[in-house]
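Heads up, one of the protein chains got dropped from this complex, but the rest are sitting where they should.
So, chain A:
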Amino acid sequence: MTISSAPDQALVLAAIEQVWGSMLFATAEAWPSDRAADFETGVQAQIELRGDWNGRLVLTCDSDVATQIAGAMLGLGPEEELPELDIHDAVGEVLNVVGGSVKGALVGTWALGLPGVSETTGAPARDESFVVSWGDAPVYVQIVPDAA
């Protein structure tokens, strides 16, 4: 992983690829920019990063994708169900590990917050995100600096 002074798309994508592969046993690939990536009800996880750059990483996905991510993380079969609280917990922990990996690749002193997870309606704007694949579904990632 390259060393940077602030989180950027390449760094966060590398962290996601690592987490997808080692924790979720899946492959993350860039989502084609001309392919639709909409959903109506989703889960959004956020985690703050503080240091030379201040802001947060945000991960948003469809509710079914969140359920699949939680199942993959826990090694569950397709018939096994999880309570919503555990699904949110799993998605937040995925972002926590991504954030930890990003933090480890940044030069300087940084602090990582605790992940927060909530329900969301609709996908973020494409021009404010980059999109990676979870199987055949999109996962939105945003690197959001604090408002000046």
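Going forward, a contact is a pair of C-beta atoms (placed from the backbone, for glycine too) under 8 Å apart; a residue touches a chain by one contact, two chains touch by 3 or more; residues count from 1.
Heads up, the rule we're going with is that contacts and distances are computed from a predicted model.
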item	value
Protein name as given in UniProt for the chain not displayed, "ATP-binding cassette domain-containing protein", "Chemotaxis response regulator CheY", "SDR family NAD(P)-dependent oxidoreductase" or "Sugar ABC transporter permease"	"Chemotaxis response regulator CheY"
Absent-chain contact - pick from A:Q46, A:T67 or A:N96	A:N96
Interface residues of chain A (partner: the chain not displayed)	18-19, 22-23, 70, 73-75, 85-86, 89-90, 92-93, 96-97, 99-101, 103-104, 109, 112-114
